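Structure first, commentary second.
For this depiction, one protein chain was excluded, whereas all remaining protein chains were kept in their positions.
Chain naming follows the written order as A, B and C, and within any one chain the residues start at number 1.
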Amino acid sequence: MNTSATRWPVAVLGATGAVGQAFIRLLDGHPWFDLVEVAASERSAGKSYRDAAKWLEGPLRASVAGLTVKACTPDEVMAPIVFSALDSGVAGEVEAAFAKAGRLVLSNAKNYRMVADVPLVIPEVNGDHLGMLAQQRALRGWAGGIVTNANCATTVIAAALAPLHERFQVTKVFATTMQAVSGAGYPGVPSLDILGNVIPYIGDEEPKIETELGKLLGRYDGQQIVPADIVVSAHANRVPVEHGHTVCLSVGFATKPTPEQALEVLRAWRGVEAVRGLPSAPEPALIIRDEADRPQPRRDVNEGRGMATTIGRVRADHLFDLRLVAMSHNVVRGAAGGSILNAELLVSTGQLAGLRGS
Amino acid sequence: MNTSATRWPVAVLGATGAVGQAFIRLLDGHPWFDLVEVAASERSAGKSYRDAAKWLEGPLRASVAGLTVKACTPDEVMAPIVFSALDSGVAGEVEAAFAKAGRLVLSNAKNYRMVADVPLVIPEVNGDHLGMLAQQRALRGWAGGIVTNANCATTVIAAALAPLHERFQVTKVFATTMQAVSGAGYPGVPSLDILGNVIPYIGDEEPKIETELGKLLGRYDGQQIVPADIVVSAHANRVPVEHGHTVCLSVGFATKPTPEQALEVLRAWRGVEAVRGLPSAPEPALIIRDEADRPQPRRDVNEGRGMATTIGRVRADHLFDLRLVAMSHNVVRGAAGGSILNAELLVSTGQLAGLRGS
Amino acid sequence: MNTSATRWPVAVLGATGAVGQAFIRLLDGHPWFDLVEVAASERSAGKSYRDAAKWLEGPLRASVAGLTVKACTPDEVMAPIVFSALDSGVAGEVEAAFAKAGRLVLSNAKNYRMVADVPLVIPEVNGDHLGMLAQQRALRGWAGGIVTNANCATTVIAAALAPLHERFQVTKVFATTMQAVSGAGYPGVPSLDILGNVIPYIGDEEPKIETELGKLLGRYDGQQIVPADIVVSAHANRVPVEHGHTVCLSVGFATKPTPEQALEVLRAWRGVEAVRGLPSAPEPALIIRDEADRPQPRRDVNEGRGMATTIGRVRADHLFDLRLVAMSHNVVRGAAGGSILNAELLVSTGQLAGLRGS
Partner (left out) sequence: MNTSATRWPVAVLGATGAVGQAFIRLLDGHPWFDLVEVAASERSAGKSYRDAAKWLEGPLRASVAGLTVKACTPDEVMAPIVFSALDSGVAGEVEAAFAKAGRLVLSNAKNYRMVADVPLVIPEVNGDHLGMLAQQRALRGWAGGIVTNANCATTVIAAALAPLHERFQVTKVFATTMQAVSGAGYPGVPSLDILGNVIPYIGDEEPKIETELGKLLGRYDGQQIVPADIVVSAHANRVPVEHGHTVCLSVGFATKPTPEQALEVLRAWRGVEAVRGLPSAPEPALIIRDEADRPQPRRDVNEGRGMATTIGRVRADHLFDLRLVAMSHNVVRGAAGGSILNAELLVSTGQLAGLRGS
């Protein structure tokens, strides 16, 4: 747990966008982290946060509204822990600069997710992968480091399949997603495109789902992450839902479970022990619904303050072994909240020694 | 073609519901069929159609508005051709009574779809299956008969896969549907359930998709319909879309096509020759879109006056052979329009001899 | 305040509907009230609540799920305080029976709202009108009594105009509402009617708005409620919003305020003193937004845990004196939460002496 008497100063990079705003909401009143800086693009830098951001949801605390937006450089941003909601177009360079400057970067961008020495982590699922951070620092000579969380749709899938993979070994996955508009940020999806409509395509989403799952469910052997041997085929769709990605899954296993066995395993699962009790950890991490028509994004998305994954319709599959439906909050569980939970796990397990702010 | 100088008198059973209303809209000005009777439940019988129905879409012609709603019995309803939009709870008995009384019933209900001597027909796909009607009449001693069309989601899938099955033989299908609310009729889905939401379940829908596809893509050998040997696994979802069912498909074949070969076959396909040029036949039956983000229900649902099927995103699959997305109008192509096209094909091929009205 | 050491046992009539469910959600963990009974129509009576209700929102506590639904009669329902979410078709008789049997009925139905000896109360606005309850009991010889809360759209208007009426005396109101679908209950508005649509009509809604406002803003002189002399003209519309009624108002006054004066009065208003600090009382009751584009139902509806009214766009009117926009949660502030706050005020002001349960 966090043994320091004071809270860690933290910053948010890309603070004006939809995920940046979610970081600010979730950090409000956080027991371990103290949001002291917000940074964004040159266009916003120098303005007050109130003026730079079109605030989308809930109240904006005056103490944040009055912060001056900084540029995204380690010379300007002082905090030792930085949460990054940067676009992938700039995240590569900026996040490396911060890591090199001794900061811990918790990133939502895709840039480093599949890089061998960068942990890609959903704490309950593979929190032990954070061990790679030590190698990353050694290898790159960084006092800081980069830890990533997964694509928001992949996060739903990995959380739902982790318990089953542990026990029955997932080998094949068909995943059809129905993703909320908030996944595209703000302004994101034009209303003329999505009102009363489905868009059966999200740029670059299917490859992320297909590659990230293996790493997330892979094994960290102390030296490297050995990816799980899973073939994934994905269909990504955008639907007129505000928050919550729903995924229909057909899954094949090395050891075929019955639906009853699967349900038992899902219900019993508690995930990585060190995560339990962390400030942002949902309890339980998985919610299993018995009703035929759940999960539903509008009704289940805020379970566990947006950090839980809701699962339903666990049943046999005619081609593979099991079918199920899983859903979680794409902005909280699948983005900002996931990063914060990663940071909490690093703090609580004492892996942040040596970080330095400017 | 229709060689008779006059139009066939036709009736609609279950005329007040959403599909019944679609029949009325589509029969308005039909060159071969003259809507002379509407029938519905006892609750509506005796009222004017205007008073009995809550008319949902477009103008209601005065000549229909003024019709007196009849009870659904062959004693009251005189027309030799009856389009049935009855609920499955009553369709079984009522449709048989009409067939026995010498009428041709074109049914949207599930009751007879999987019965061996009842044709289950999408004209362009398996119009030749209508030949079973002769056996049905002989077998049952009926002067009339029953012809069914498929479930609206199955219709999307069968239309999209028929060309590929002809050439490469479909063996395995994963189908995830995103279905419009009009598929549930009226009042159907409460707005509190579906606004900004996804419901990952539609009662009894997945079994229909999984069983009907084989019969639709089966072979009629002059005696019976030999179903295609296809294993289907379906995920059915309801989404906040008015009209148009979208389906994500992963498909395995006996002969593996490349996406390019599949596209070539889809583009070249014209379907059962006898259907072309019929009043309700779309030309072409399949529309192949090149854009990455099509088909979309709101933008493509009215192609071919609601009778075309739009297909896009034909690409390789990592587990089976191909992925694609298909969409068509669930109330027109998938229900009322499909029945009418069945009737047109029966008329044009002279299979209606011996029908009698009361 | 509530001086009794134990909580009052309470019941919900009409417990399976949308407002009934809101009562159950809001009573969960209530410091003064203990939900011990649920009652509904004969169709539901005898079933467990879990089986009788289609639960719509949030978790359903097991202790409620397991309650047996009772019939809506004072012989079966024991609690001295009953919250009524009954339809107006049955509320008239049932609520009177409970009042006669010594129970306090807090009603959402329209039946008794405009009856002279029945208080129609929004606590912050006219909590003193509860004094009528004593006359009602005396007049009718009831040990119990009936207290009503206003129509959900009227509630928005009355809360926003009360401060201005106190100071400038409202005389004329144009009100155009844009009302959420939850206002129609469940199943309520069919999705085919409202997806991507506006329905410019809600049965019987405009007369309620036009008559109730005067009573709400009226003066209780210790003997009777003297209605305020306000002419209201209303346009009621249904829009595809889940929760939250938005109302555009043009208002004329006896003493014309500038927008600045109006804003000052609205910001300073605290409402009936006795209400402040009650468990369900929002603090503040009115939230005034400066942004040009607020209030918005999806973004502001949960302010004050659904009990606050959000006001914006206070500006001059070209025909009357002021224009403004107000919005509050129709199911919480405008229905169940309003009833509960009424009950809290009665408890805290000691007006419940003599109530008896069976």
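The rule is short, and it goes like this: a contact is a pair of C-beta atoms (placed from the backbone, for glycine too) under 8 Å apart; a residue touches a chain by one contact, two chains touch by 3 or more.
Worth saying up front: this structure is predicted, and the values here are computed from it rather than measured.
Asks: For the chain that's not shown, point to the residue among C:15, C:216 or C:239 touching it.
Replies: C:239
Asks: With respect to the chain omitted from the figure, which of C:41, C:88 or C:176 is a touching residue?
Replies: The one listed residue touching the chain not shown is C:176.
Asks: Just name the one of A:189, A:278 or A:332 that touches the chain not displayed here.
Replies: A:189
Asks: Touching the absent chain: which residues on chain C qualify?
Replies: Listed in rising order, the touching residues are 172, 174, 176, 178, 195-201, 203, 210, 231-233, 235, 237, 239-242, 246, 248, 250, 292-299, 312-313, 317-320, 323, 325.
Asks: List every residue of chain B that touches the chain not included in the displayed model.
Replies: 56-58, 195-196, 242, 298-299
Asks: Which chain A residues would touch the chain omitted from the figure, given the whole complex?
Replies: Given the touch definition above, chain A has residues 18, 56, 181-182, 186-196, 240-242 touching the missing chain.
Note that only the chains that are shown with their structure count from here on.
Asks: Over half of the interface residue numbers used by both chain A and chain C, so same, or under half, so different?
Replies: Since more than half of the residue numbers are used by both chains, the interface counts as same.
Asks: Which chain maximises the distance between its CA centroid and that of chain C?
Replies: Result for max centroid distance from chain C is chain B.
Asks: Using mean CA coordinates as chain centres, what's the gap between chain A and chain B in Å?
Replies: 43
Asks: Round to the nearest whole Å and give the separation of the Cα centres of chain B and chain C.
Replies: One centre to the other, that is 48 Å.
Asks: Suppose each chain is reduced to the average of its Cα coordinates; what separation in Å results between chain A and chain C?
Replies: A distance of 41 Å separates the two centres.
Asks: Could you pull out the residues of chain B that touch at least 2 other chains?
Replies: Those would be 195-196, 240-242.
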